[in-house]
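Before any comments, here is the structure.
Only one protein chain is missing from this complex, and each of the others stays in its spot.
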Amino acid sequence: MIMYNKILTFIISLVLLSSCVENRDLSKNTVVAHILSNPDGLHPYNDNSVMRSFIFEHTQKTLVKLDLKTLEYIPSLAKSLPEISEDGLLYHYELRDDVRWDDGSELTAKDIEFTVKLQICPLTDNANVRGNYSSVIKDIILYPENPKKFTMVAFGKNVTNPSIFSEVYVQQKSHWDPEGVLNDLTFKDIHSPNFKEKKEWSDWFNAFNHGDNRYQPERLVGLGPYQISDWETGSYIIAKKKENWWGDNDTLIYNQNYPEEIIFKIIADESSVFLSLKSQGLDATNRVGTSKLFKLQKHDYFNDNYHSAFLDQYSYYYAGLNMRPDGIKRKEFFTDVKVRRAMAHLVPVDEIIEVLLHGQGSRQVAQLSNLKKNYNDTLKLIELDVDKAMQLLDEAGWVDTDNDNVRDKMVNGEKLQLSFELSYMSSAASKETALMIKESMWRAGVEVKPNPMDFSLFYKNAQEHDFDMMLGGWGGSASYSNPYQLWHTSSWANKGSNFCGFGDAFSDSLIDVANAAIDPEEHRDAIWQLQAKIYEDQPYVFMYSPKRKIAIHKRFENADMYFEKPGFVLHNFLLKDSYKNQTPMP
Amino acid sequence: MEQNNFSFKKYAWQQFKKNKSALISLYILVGLVFIALFAPIIANDQPLYCKYKGETFYPAFSTLVNSSKVDSVMNDAGVVEQLQFDITDWRKLDLESVVWAPIPYSPDKGDRYNREYVSPLDEQRYKNSDNEIVAIPSRLRHVMGTDKIGRDLASGLVHGTRISLLVGVLAMGIASIIGVFLGALAGFFGDRNLLMPRAKYIFTLIGVFLAFFYGFGVRKYTLANAFSEGNGLIELFISFLIIVAILVGLRLLSRLFKFGWLGKEVSVPIDTYISRGIEILNSIPRLILIITISAIFVRSIWLIMVIIGLTSWTGIARFTRAEFLRIRELEYIQAAKSLGYSNFRAVAKHALPNALAPVFVSIAFGVASAILIESSLSFLGIGVPDDVVTWGSLLNLGRQEFEAWWLVMFPGFAIFITITIYNLIGEGLRDALDPRLKS
Partner (left out) sequence: MLKYIAKRVLIFIPTLLAISLLAFILNISAPADPVEKLSNTADKEGAANQQSNASKKTKQDLRKKLGLDLPIFYFSFGSLSDCDTLYKVADKDHAATLSELSHYYGNWEDVSAYFHQLSNVQTSHSSLDLEEIFMMNTDIDSNPLYSKNEINDVITQSNFEVNAMMETANPSVLESKFNSLDELYSNYSFLSVVKNEFDLAKVSYEKMLSQKSSWKSYVPQIIWYGSKNQYHFWLFGDGKLRKGLVRGDFGYSYIDSQPINTKIWSKVWISFSFSILSVLFAYIISIPLGIYSAYKKDSKFDRISSIVVFVLYSMPGFFIGVLLLYTFANPDTLRWFPISGIQDPTLFNPDWSFWEKTAHRAPFFILPLITYTYSSFAFLSRIMRVGVIDVFGQDYIRTARAKGLGEGKVVMKHALRNSLLPIITVFANIFPLAIGGSVIIETIFTIPGMGFEIYNSILNSDYPMIVAVFTIVGFLTMIGYLVADVLYAVVDPRISYK
């Protein structure tokens, strides 16, 4: 027994002594940024996690990019924005002269052609986004007399054509395909419905799509100022600044790179982020919990060391109503616009924002965020109004005839009760939202049955319109988002993302006009009318757009915060002189 | 001469009573059952009794019967006032006399003025009839605090008792019955001791395939439709009957073939079958099974209990098997066999009480772990519907906000009580049933 106690004490003291937690050396020119989860790979085409564009901002370059301050597109690798032909089908680009790959060779249009081929080829593993590009880019024309010039041929006139390259990360042809295996792969082949793969192509693509090209740091090459030097899966990714980068003397703000190293640290849990900020273990994060940030802001030591803010952003959450149920599995609750309007009056949006987000959220009237310049501000927000809702429901014929406090109506010869399912992907926040909606609706005699499910089932049901009311959300960005996918009528019948069945020929034509209109006035007008129509028809009850919570350490200058994700530009961070000479705290 | 009236049951009960801690645990269990049964009376935001404008109402009881009860009163001005019992804010009314429930809150209503995780020790706020915000009267205090939306925790615990007790008992009940039975079979008979004529063996094997084909394969769509319409359990029961019928029928049929090569007695390697079956079952992560099943069937508590039970029996079976491996060699079992008792009787009467010690511990912990499993399931969105309160769902509330320690402490305490009493009762039972401890 005594022997046993001795052993135990020995082990415990070993444990205690072995742990000395040092404070981070704040004089180092290293930015430690927080990301929430491990990206599923950093392949230039084949991955689609949210972290990807955050990291690629530093290691890759595109032809044009979105300026975070003006929210307009500016040229990045191109000399200027493209010249557009009269018919809107030809886009002429010219590349900058000073761009060099890591091995010293110049960037040419051949690289662009190669990049686009890979982006739209059916043999690349990017099925989930390929359609966005292969439906737009028909061909790339090169000019032998000027290796920096090329023309993109588009399939149709569309307002997004000039900026199609903003998410296409340019790859080096001589690096990936030195033997020219893909030289005989033409655009015609790629677009042909009977695409036949040759063996050499398949072999090449098998190697290209291999997981090593997603994870091995030495293979993750690009034109950006930083190179991935280390990747500990699930823990962190380290990017080191390149020496002699081609853009070192550039004046453009997006080419100002100060940190020697950027470490993307993965922290999955909110409490850990909170503690890391307390102990100054992080330099920048856009994912701290709302209540945690409030707590931190109460302390002087936090405010002395960090800039922090709640910023608006473009994504939003909504409650969708099934406007076109099949009548059998899903009953006809929301076919009458009055009923949908009543639902909008019954969802306690302000209360939800107050409770769930501590008030840190904003509202919007229709599908555009109120940050966008084409936001239709003539439309008024729909307020919580139980009496008005009851009146609308009465007018629509839903009255409680059998005294059980649930309204009912004769539909197709049967008595139907206004008692329906509210489907949502199960999470703590959705559950609270659903329960608050349920309580609010009960006051007007509407019975809501919360129906949580896991994500895949939820998405499947949404696409198959197997829901009555559902809670969902859409991501967004400052750039124009094509309303086709969400609001066109063909997106409803073909299991697209028009879950609720909104739309008719008029709204379809508005969408077509908005997409094709190069003239900004025409475009704005169409978007305004579309918003008004969505507002009128009320397929969604638009709920809220949560604010982004950002914290940046005060040891850096240029710590500007932006609406567009991720909210800051890490490589602009300049270490202040006062910190450079600090000795680490004991 | 007392021997003639000797009843083992009575004797066991006497022994049990001698164990003080086991007895107290039993009483606590009865108390919990009481709370579960009478939850709507113990915790309700409607009064148990009140007198309003000259009329007497029993709102808590009325809504038990009719959840949307509405009544009307005539007030002084002659105007009829409608009262929908479950929506009315009884505290605002000018009641002549009132008796509130011991915990004056319902588990699903949020208290607007005590939102944002109010601790039981904090100041709590209240809006009185003059529409001012004042300190809460002590009768209406949230004694265990509230959650983010303001729902009272004490009320949630009371209402959650019902489901948590059921989950524990039913899930573990299923697991124990299957586990002990199969484990005993495997351990006691091993691979060499279960003998039957070859014909019977072959017919049973064929029978298993056919039974599943006709019981589940052919009835696939009938079962699926039945579950979505609510009478799934009946159809499942019918399937079960079909399976049993086919098995029994084929085994009887085999009697006709008891000749020659087919009549020879062979040993059925039942230990191998059961142990390999356990291995296969254990390789399946519970999560994957649950996600698959819950996508096909409608969410309900019964389904979850059955699933937890069906995935937990393997541990109990393993323990039982180990004990039986040891026991079957013991002298008194050999003695019982030589006395001519059939195998089954030997097992049941003599071996089982000895083998039960680790099994009881398993069961006791199994109940608590069933509750914790239900908690992580509801976190994933599977299990009880979201508007039903259980201890597990209360634990989940605590997950989001660590500083709201009461949301974890109190349900954790409830779970602690549950394990302790089950453990003590289990021990008491074992001591009472163990023939060797006869005094």
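Every chain is named by a letter (A and B) in the order it is written, and numbering of its residues begins at 1.
Definition applied: a residue touches a chain if its C-beta (ideal position, glycine included) is under 8 Å from a C-beta of that chain, and two chains touch if they have at least 3 such contacts.
Remember, predicted model here, so these are calculated numbers, not experimental data.
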For the chain that is not shown, enumerate the shown chains it touches in the whole assembly. A, B
Can you work out which residue in B:K17, B:R112, B:R255 or B:R276 touches the chain that's missing from view? B:R276
Hidden-chain contact residue, picked from the options A:F155, A:W201 or A:Y215: A:Y215
Touch rule applied to chain B and the missing chain gives residues 190-192, 209-210, 213-214, 217-218, 220-221, 272, 275-276, 278-280, 282-285, 287-289, 291-292, 295-296, 318-319, 322-323, 325-326, 329-330, 357-358, 360-361, 365, 368, 372, 375-376, 395, 398-399, 402, 408, 412-413, 415-416, 419-420, 423, 427, 430, 434, 436-437
Quickly run down the residues of chain A that touch the omitted chain. 1, 4, 8, 15-16, 18-22, 24-25, 28, 30, 32, 38, 40-41, 46-48, 50, 122, 125, 127-132, 193, 206, 209-212, 214-215, 230, 232-236, 238, 263, 265-269, 271-272, 275-276, 278-279, 281, 315, 317, 324, 326, 328, 424-425, 427, 430, 454-460, 464, 471-476, 481-482, 485-486, 489-490, 492-497, 504-506, 508-509
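Here is the rule we use: only the chains that are shown with their structure count from here on.
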Express in whole angstrom the distance between the two chain centres, defined as the mean CA positions of chain A and chain B. 43
Which of the residues in chain A end up touching chain B in this complex? 271, 291, 355-356, 403-406, 425-428, 431-432, 434-436, 438-439, 442-443, 449-454, 457
Touching residues of chain B toward chain A in the complex: what are they? 68, 70, 84, 87, 108-110, 115-116, 148-149, 291, 295, 299, 379-382, 385-387, 396-397, 399-402
